[in-house]
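A protein chain is absent from this complex, but the other protein chains hold their places.
Moving on, here comes chain A:
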Amino acid sequence: MKLSIRGAGPSLHLRVPQSSSRRPSLLLFFPNIESAVRVLSGAKGTAVPIPLDAGVLKTLAFFRRASNRATELLRAADTPAAIRARLLLAATLYGLEAIAGESYLERRMQIIPDGVVGVRAGEIAYRAAKEGRTIHVDRAVPAEADGVVSAVNSPRPDAVLSFAHYQSAIDVLSGKRQAVVALGSGEVRIGGLLPLVQGLFAVLDRLSWYMGVEV
């Protein structure tokens, strides 16, 4: 499906699992940013579904369920740490991708060296590539028996950021624990090109200011 917000830059494509078609079957159009924020954070708001192809109902139903479920899981007290960490990590990294080009961050992005950061919390692994004023995030898909580790490491990232426990990822990503403190206490480990990964911490600060994630 395709998500588009009026007056808010390029639209976003979302691939629904098991969908075979390469073309979007549904355009979800938000008349303004406020309604997009409301709908995407699980509240009531206006979204106009525009069918584009077959399978539109299935796609819409999936989207409704998935977006509600994500916020539910983040809010519920008994959500397993692994799932909460997965959601927060995805929100954070794709959030970085979304705000990297912001003018507020221009100078910061200039002084962060280009390169790839491997990010890991348990089974969850991503690669975030910083180039110029953009950040591109990829999920590292398990490639072989030892899974994530080899996927996140090949080719070797310029820097690595790993969380000792899922709970460490949750604490840091939700702003409960300062990243620099978590580094000192060993809950977060970094290695390789430090200015790259530490520079992204600074971008993260800006992101949490926007998202104000409460978990």
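The rule is simple: contacts are C-beta pairs under 8 Å (C-beta built on N, C-alpha and C of every residue); 3 or more make two chains touch, one makes a residue touch a chain; residues count from 1.
The rule is short, and it goes like this: contacts and distances are computed from a predicted model.
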Next on the checklist: Can you match the unshown chain of the complex to its UniProt protein name from these: "Aminopentol aminotransferase", "Cytochrome b561", "Putrescine transport system permease protein" or "ABC transporter ATP-binding protein"?
Outcome noted: "Aminopentol aminotransferase"
Checklist outcome for this item: Of the candidates A:S4, A:S67 or A:Q198, the residue in contact with the absent chain is A:Q198
Checklist entry - Of the listed residues A:N68, A:T134 or A:S185, which contacts the missing chain in the full complex? => result A:S185
Checklist entry - Hey, which of A:L14, A:A82 or A:A98 is the one touching the hidden chain? => result A:A82
Checklist entry - When the complex is taken as a whole, what residues of chain A touch the one chain not shown? => result 80-82, 103-104, 107-108, 111, 115, 118, 120-122, 125, 149-150, 152-154, 156-160, 162-167, 178, 180-181, 183-186, 189-195, 198
